[in-house]
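Here the complex is missing one protein chain, while the rest keep their positions.
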Amino acid sequence: MKISATVTLKKDVLDPQGKVVSQTLKNMGYKSVINVRQGKYFEIELNEADKEKAKKIVEEISKKLLTNIIIEDYTINLE
Amino acid sequence: MKSSVIVFPGSNCDRDIAVALEKFQINNQMVWHNETNLPKSDLVILPGGFSYGDYLRTGCIASKSRIMHDIIKHANGGGLILGICNGFQILIEIGLLPGVLLRNKKLRFVSKNVYLKVINIENQFCLSCVKKNIIELPIAHNEGNYFADDKILQNLEDNNLIAFKYCDEKGNISNNSNPNGSSNNIAGILNNSKNILGMMPHPERLIDPILSGEDGSMIFESLLKSQ
Partner (left out) sequence: MKITPEIIDKHGIKPDEYKKIISLIGKKPNLLELGIFSAMWNEHCSYKSSKKYLKTLPTKNKKVIQGPGENAGVVDIGDNDAIVFKIESHNHPSYIEPYQGAATGVGGILRDIFTMGARPIATLNSIHFGNHEHSKTKNLLNGVVSGIGGYGNCIGIPTVGGEVKFDSSYNENILVNAMAVGLVKKNKIFYSKAKGINKPVIYIGSKTGRDGIHGASMASVEFDKNAEEKKPTVQVGDPFTEKLLLEACLELMKDDSIISIQDMGAAGLTSSSVEMAAKGNLGIEINLDKVPCREEKMTPYEMMLSESQERMLLILNSEKVENAKKIFKKWELDFSIIGKTTSSKNLVLNFNGKEVANLPLSSLSTDVPVYDRKWRKSIVPKKINSRKDFKSFKIIDSLKKILMSPNNSEKSWIWEQYDQTVMGDTVQKPGGDSAVVRIHGKNKGVAITVDSSAHYCLANPMVGGKQVVCEAWRNLISVGANPIAITNCLNFGNPEKDKIMGQFVESIDGISQACTYLDFPVVSGNVSFYNETQNKAISPTPTIGAVGVIKNLDYMLTKNFKEVGSYILVVGKTLGHLHQSEFFREVVKINDGPPPEVNLFNEKNNGTFIQTLISKKLLNSVHDISSGGILVALSEMCIFGKIGAKIKIPQDSISPHEYLFAEDQSRYLIEVNNKNKDEVSKILEKNGIFYEVIGKTQRDSLDLYKEFDIKLNNLYKLNSFWFKNYFKEN
């Protein structure tokens, strides 16, 4: 079973990288770009057939390791 | 010899390289990244530092600068280009050199002096190293781990396009003397026509005996000699 998790900075936290990417895109001519936030994408393959159980495991992994809960949030994407 | 040092937002070693060029009496100009025209130059230098904070991918955003068009023209016309550290990363992002620079194997920034074996002495950047082909230079980087597929690596080896490899003080090239996990201990490479050199170590930081050494001087001496 493959489950992915996306980790992003919390809403009010400064994203220096996103800020520079956004500005660069504008400089490259993409005037319609308003804002960019940069995050991380994890693809986790599990030896678990039960969808609910797998989701629970990835939740736990996200909380315990993948996310810096002080400044980041995560979302689980089911395939 | 006339040189141009390109300054990007976040470049840190631009002053250091300008000091070195002045010491060796190379006529230098600082060129802001946003200029469209490159002044007439024999040598273009992409300095070290953290252009654009290394955000997104190191060297990536700098490679989209307005000045790049003229730099590529200069390269295609056989002009000399020296990319140091972040400059090497930018040359790779532009596509003037092959491969990729990944995060150091130990996932840590590393700043220390290392020994290098000068593998290719017959290029305009390394002529002076004929008198001493094991040199000591400082490295200071997070992403110095050179990686390329086997085909590219083979091409580099076969065509003598590797300028420097990390070694120990006796010149032995091994895992122990590799500070960042680079394939084949590669520390610097040349392009096919040998007018472009990308290197991770900083020659401009070791041109003064009071700073623990002068091996960096040989790069600048070579450039002057090659004129």
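Should a chain be cited, it is by its letter among A and B, assigned in written order, with residues numbered from 1 in that chain.
By our rule, contacts are C-beta pairs under 8 Å (C-beta built on N, C-alpha and C of every residue); 3 or more make two chains touch, one makes a residue touch a chain.
Predicted model only: the values in this text are computed from it and were never measured.
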Specify the shown partners of the omitted chain in the complete complex. A, B
Using the document's definition of touch, tell me which of A:L14, A:A49 or A:L65 contacts the absent chain. A:L14
With the missing chain put back, one of B:N12, B:Q29, B:N133 or B:N184 would touch it. Which one? B:N12
Contact with the hidden chain only, please: which chain A residues? 9-10, 12-16, 19-20, 23, 68-71
Which chain B residues touch the hidden chain? 9-10, 12-13, 15-16, 19-20, 48-50, 52-55, 106, 108-112, 138, 140, 142, 202, 204-205, 208, 210-211
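Here is the rule we go by: only the chains that are shown with their structure count from here on.
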Nearest whole angstrom, what separates the Cα centre of chain A from the Cα centre of chain B? 35
State the interface residues of chain B toward chain A in the complex, per the touch definition above. 52-53, 55-56, 61, 64
Would you tell me which residues of chain A are touching chain B in their complex? 16-17, 20-21, 24, 27-28, 38
